[in-house]
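Dropping the structure in here first, questions after.
Just one protein chain is left out here, and the rest sit where they should.
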Amino acid sequence: MNTSTSPRKLRYAMVGGGRDAFIGAVHRHAIALDGQAGFVAGALSSTPGKALASGRDLGLADGRNHGDWQALLADELTRPADERIDFVSIVTPNHVHFPVALAFAEAGFHVVCDKPLVHTCEQADALVRAVRREGTVFGVTYNYTGYPMVRQARAMVRSGELGEIRKVVVEYNQGWLATHLEGTGNKQADWRTDPARSGAAGAIGDIGSHAENLVATVTGLEIESICADLGCLVAGRALDDDGSLLLRFRGGARGVLIASQINTGLENDLRLRVSGTLGTLVWRQEQPSQLVHLPHDGPKRVLTRGSPWLHPSAQRASRIPAGHPEGFIEAFANVYGGVMADIRAHLDGSAADPLAADYPRVEDGARGVRFIERTVASAASEAKWTSWAS
Amino acid sequence: MNTSTSPRKLRYAMVGGGRDAFIGAVHRHAIALDGQAGFVAGALSSTPGKALASGRDLGLADGRNHGDWQALLADELTRPADERIDFVSIVTPNHVHFPVALAFAEAGFHVVCDKPLVHTCEQADALVRAVRREGTVFGVTYNYTGYPMVRQARAMVRSGELGEIRKVVVEYNQGWLATHLEGTGNKQADWRTDPARSGAAGAIGDIGSHAENLVATVTGLEIESICADLGCLVAGRALDDDGSLLLRFRGGARGVLIASQINTGLENDLRLRVSGTLGTLVWRQEQPSQLVHLPHDGPKRVLTRGSPWLHPSAQRASRIPAGHPEGFIEAFANVYGGVMADIRAHLDGSAADPLAADYPRVEDGARGVRFIERTVASAASEAKWTSWAS
Amino acid sequence: MNTSTSPRKLRYAMVGGGRDAFIGAVHRHAIALDGQAGFVAGALSSTPGKALASGRDLGLADGRNHGDWQALLADELTRPADERIDFVSIVTPNHVHFPVALAFAEAGFHVVCDKPLVHTCEQADALVRAVRREGTVFGVTYNYTGYPMVRQARAMVRSGELGEIRKVVVEYNQGWLATHLEGTGNKQADWRTDPARSGAAGAIGDIGSHAENLVATVTGLEIESICADLGCLVAGRALDDDGSLLLRFRGGARGVLIASQINTGLENDLRLRVSGTLGTLVWRQEQPSQLVHLPHDGPKRVLTRGSPWLHPSAQRASRIPAGHPEGFIEAFANVYGGVMADIRAHLDGSAADPLAADYPRVEDGARGVRFIERTVASAASEAKWTSWAS
Partner (left out) sequence: MNTSTSPRKLRYAMVGGGRDAFIGAVHRHAIALDGQAGFVAGALSSTPGKALASGRDLGLADGRNHGDWQALLADELTRPADERIDFVSIVTPNHVHFPVALAFAEAGFHVVCDKPLVHTCEQADALVRAVRREGTVFGVTYNYTGYPMVRQARAMVRSGELGEIRKVVVEYNQGWLATHLEGTGNKQADWRTDPARSGAAGAIGDIGSHAENLVATVTGLEIESICADLGCLVAGRALDDDGSLLLRFRGGARGVLIASQINTGLENDLRLRVSGTLGTLVWRQEQPSQLVHLPHDGPKRVLTRGSPWLHPSAQRASRIPAGHPEGFIEAFANVYGGVMADIRAHLDGSAADPLAADYPRVEDGARGVRFIERTVASAASEAKWTSWAS
């Protein structure tokens, strides 16, 4: 990653991510890593007192530390261009995404929003329309797409190196919700298992959506129909904590998607296997620097991050030499790097370099919302197949 | 494996497994390994000339080398007890299993038969009835159950070490049928893709049945309903070469079963993951000496073959010290060892030691046939769930 | 890592690390990650023009962007306390470390210096004396000690969980110098293979010193004598590119240390195995989140970063949940985090929390210099053992 030029540092605000939050700190680490943007404003909690205290913890100036996001937005609109934020990062629980994202987008701000994007397809469509109308940048932090070897996989599949894709198996297995953790005061477990805040799905929304995005990113395949079995395997839970899906893709490929949060002992076992007529790719998030390529007619190959023979999109997503592990924060930072490259192009009035402005967009987020909606519909249906379209 | 006593060597015949066959030689290696039985008679092909030539290749005496299995059976029935075979091993293509197995079983012979046992549930039931009526030994070579660490997994699950089982994921992936190999003169590919010889299923029958058996063996869970998607992904193929199944088990556990022969580059990727409330087990056939145990509340443990802390059923399935790999043939030999222990108990008129007489039985084979039948029915159905029972 | 309080951001300067440098950017990423310090001043190259251009690239203010380190030091001494740097980070080629580090230390500045610390034991001793006299903080970036699982290994060995240590095997293998890369204009290869800039050793100085430090950090064992075989296996090279050492430690433990830069195809294969009477630990830098523990009397355990059962020193070196990989930059940031905790304690006039102020110190750097010196002496000797002491 070339850091040898010195464009001005961007400014960002954050909504959500205060005390007791988890993912907000990850976003801040990821943005800090490359030193391209400074954290200047925020409304860090839905509880005004906690929001202000959190902002003080993180060194926000008083005038830019707000008790709610409406105040933040109002204040930013009054500031001169050389003070105003370049983008806002929305890291609240899911149910808050929509109003905040829509308000900032409609006000002409560039936005980064966590996933799943919103609760319903209607909300997603409204957001897509707003972003298109404003012509602004809107990134969705499907962070796993930032791993260099995911980008290498995408390049290999898209270039035809695997031939025609026939079978995709993607899994995202965790064990942290294997007990009734939401009954113990755990804030993360509490909101993620609550339909009012998490949305219509639990595990499928939280991690199944990452799995869907990983398949779409790497293969470009479009889901034609879904057959889902969702379970609430921990007694007393209102949302699915385990889901298994059969998938059929346009063009004939078949797939399986598994997302579970009751797989005791598993940590963040996101893994993808894509088989085509010429070969198979295997990637695992817990060993992200390796991409295993099994050609049909030769020995297994293990591609590693940082190698000169990788695709440019994979090479530029890397900061340090091969063999020195990069991880989750670096991948997350790559997504932010893509967003910021696009923002800078907007600021310059230039066309963004597609290799640089490489990040999941509002349309990816909207597709993810539809995936959740159709999966929940399939789980409720006695028909084997639920089509994507209707 | 205690080899320090010297009971007499048993005698066996083989049906099938001649020139050009694959699995017959594996059976013979497996039987030879522990030196407990000698190969004395056979009808090694459905083509009489090839049968006789194959028997000569393998050193059968002329009087016990037969052109067809009917002649073998007739001859054995005439022989005195101290010459007659102790069991017959049936390693033909699938469609031949039923008549041969039934004839030998009804004639009072102990039988070992390859899997899938027969083509239909009716045949399977007839065979079960015959075996029960005769009170003979009947083993089915679900060979993967012979691995020590599969037996360790079974012991851990059955003793409650994983708590209540919630989720099972089993896969058996191969790549060898990713092209239209049956069009190239490959004998294995030819019969395995031919419904007349292979049965109603392709990949599901050949390897999906191993996956079903592995789940049943390790967990004891009973399938309640199946949702199957079977595909013939190589053009011009009449039987499934790829299958994905959602499973529901009695008692509420969920499962996924994947069997594919078009996963380019994969060799014999049979793998099992069983998650309970207290922990998860992971086993892979390609690294069979390891069983990974992930407790919910402590570090991952890697159990290895040959360790003194394993269950007795795992320990006795082992011949050499830990760290010296044992493989496929050894596991296969363990299945035969179980059959032979049961035969010896019959010969002695004693009750077999359950730890010794540890092998898949005719009922396991019959359950496997039903699994195939219900899976094919589900694949043809538009209903999401096809029940096991009807 | 608790980032919920908001002490003021520290200020740092960098010497070296300008255009074409490699490790300077890593230091800057590592410092940026946690947002605890801002980069405010520098002298980024020994070539004044390049130094100034590099500083502009990185956004240094003109008044704090210097053409040489002497100017940087002079300028800082004139600045008021609320502008002056809190520490300087020295990331030049090795031969420049000594004068810069000594000058800043003697001027009362806190210092972070890359390894190997200096060229000779005399220089090292002078530096140790200066730091002790001034009572300042002096960190040496043996960055691998920042990995959480290295800290876990240290805690387990130090607490006696492995019993008495008997055998240590440490390796650091790379392949990047397997060809005469220094003849191709590669700046890194150029200075690292030049005795005038790199010092008396090549591979042993660059990576063998990391291996020595890793052993000392984890085990606390002191080397008693060394038997070294150093080779220049690429024709025309003046410094060792491959070294193998037998080690004897005080108290009777034995060791092997291998450091090679001609191991074609290897990336950064740093690995450690420590065996005691009660068990063995195995750690590999390329999979840093795992620590394998092999007890003498039970199954292998795999400890993973982020688990609640780890030692506090390992837990606090972690930012994100288990299963989300952290890597090289995060480990590097942990070393800087330790230095900054100690600096903050100095600023507060308080005693540093040892769990927080966890970083390699000037004495570790000095021991590393002696290691290199004694290794080179051994390699030149025909006696089997060269003692550490003389």
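Think of it as A, B and C in the order they're written, each chain with its own count starting at 1.
Quick note on the criterion: contacts are C-beta pairs under 8 Å (C-beta built on N, C-alpha and C of every residue); 3 or more make two chains touch, one makes a residue touch a chain.
From a predicted model like this one, the values you see are computed outputs, not experimental measurements.
K.L.:
With respect to the chain omitted from the figure, which of A:Asn186, A:Ser307 or A:Ser381 is a touching residue?
P.N.:
Once the missing chain is taken into account, the touching residue is A:Ser307.
K.L.:
Looking at C:Lys300, C:Arg316 or C:Arg367, which makes contact with the chain not pictured?
P.N.:
Residue touching the chain left out of view: C:Lys300.
K.L.:
Which listed residue, B:Ala13, B:Val26, B:Leu52 or B:Leu230, touches the chain dropped from view?
P.N.:
Candidates B:Ala13, B:Val26, B:Leu52 or B:Leu230; residue touching the omitted chain: B:Val26.
K.L.:
Which of C:Gly38, C:Pro99 or C:Gly231 touches the chain that is not shown?
P.N.:
C:Gly231
K.L.:
Tell me where the left-out chain touches chain A, residue by residue.
P.N.:
293, 298-304, 307, 309
K.L.:
For chain B, which residues reach the chain that was dropped from this view?
P.N.:
Answer for chain B: residues 3-6, 9, 19, 22, 25-26, 28-29, 32-35, 39, 56-59, 174, 176, 266-269, 285-289, 304, 306, 319-330 touch the chain left out.
K.L.:
Which parts of chain C face the unshown chain closely enough to count as touching?
P.N.:
Here the touching residues of chain C are 162, 166-167, 169, 171, 175, 178-179, 227, 229, 231, 233, 242, 244, 246, 248, 252, 254-256, 258, 260, 262-266, 273, 275-280, 293-296, 300, 381-385.
By definition in this document, only the chains that are shown with their structure count from here on.
K.L.:
Give the label of the chain whose average Cα location is farthest from that of chain B.
P.N.:
C
K.L.:
Give a one-word verdict, same or different, on whether chain B and chain C use largely identical residue numbers at their interface, taking over half shared as same.
P.N.:
same
K.L.:
Between chain A and chain C, tell me the centre distance in angstrom, where each centre is the average of that chain's C-alpha atoms.
P.N.:
Spacing between the chain centres: roughly 35 Å.
K.L.:
Go ahead and note the Å separation of the Cα centroids belonging to chain A and chain B.
P.N.:
Roughly 44 Å, centre to centre.
K.L.:
Please tell me the distance, in whole Å, between the geometric centres of chain B and chain C computed from their C-alpha atoms.
P.N.:
55
K.L.:
Give me the residue numbers in chain B that touch at least two other chains, ranges are fine.
P.N.:
Residues 293, 300.
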